[in-house]
Structure formats: C-alpha cells, structure tokens
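Take a look at chain A:
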Amino acid sequence: MTHTFYIAMSYGIAALISLCLITWVWLDGRARAKELAELEASGIRRRSAPKPEGKEA
Partner candidate 1 sequence: MPQIAVLTKLTDLANPTRFLGLASRLLPWMAGITAILFAIGLYLSFAGEGDYQQGMTVRIMYVHVPAAWLSMMCYSVMAASAIGTLVWRHPLADVSHKAAAPLGAAFTLIALATGSLWGKPMWGTWWVWDARLTSVFVLFLMYLGLIALNRAMDDPGKAARVSAVLILVGFVNIPIIKFSVDWWNTLHQPASVIRMGGSTIDSTFLWPLLIMAFAFTMLFFTLHIAAMRNEIWRRRVSAQRRMAARMAGQTSEKGA
Partner candidate 2 sequence: MIALLLRDLKLSVRAGGGALIGVLFFTTVVAVIPFGVGPDLNLLSRIGPAIVWIGALLSALLGLDRMFQTDREDGSLDLILMQEHPLALTVLVKCLAHWLGNGLPLVIASPLLGLFMNMDEVAIGATMLTLLVGTPALTFIGAVGAAVAVALPRGGLLVSILVLPLAIPVLIFGVSASYAAVQDPAPFMPPFLILVAITMFFAVLGPLGAALALRNAGD
C-alpha cells in the first residue's frame, strides 16, 4: 500500500478525534448554557449574584 494511504489515515484519524473532541466540548457547553438559561427563566437565580460575598476560605 502506498505511503499516502498511511499519511491520509493518520491525518484523518487525528482530525476525526480532534473534531469529535471539539464538537463534544462545544455541544456540552451549549447544553449547559441552555440549562442555565432555563433555570434563570424559571426564576431561580444565584443568591450571591446580587450581593457578591467573599467565600470563606
């Protein structure tokens, strides 16, 4: 088999894994942001948001 095949395969696999990773992180972020927005919409907000208090150590 030609070397080109192996080169294409390695770049392909590397790209595939990287893209999966990027997509996963991106979709995960979108889902979490959506959940936060839903919670916000249902009237639950962070109590500490209006008055930012220093967390005790």
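Keep in mind how these were chosen: all candidates are chains of the complex that A comes from, given by their letters.
By our rule, a residue touches a chain if its C-beta (ideal position, glycine included) is under 8 Å from a C-beta of that chain, and two chains touch if they have at least 3 such contacts; residues count from 1.
Note that the structure is predicted; figures quoted are calculated from it, not measured.
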| item | value |
| --- | --- |
| Chain A: touching candidate in this complex (1 or 2) | 1 |
| Parts of chain A lying in touch with candidate 1, wherever the complex brings them together | 1, 3-4, 6-7, 9-11, 13-14, 17-18, 20-22, 24-26, 28-29, 32-33, 35-36, 39, 42, 44, 46-47, 52, 54-57 |
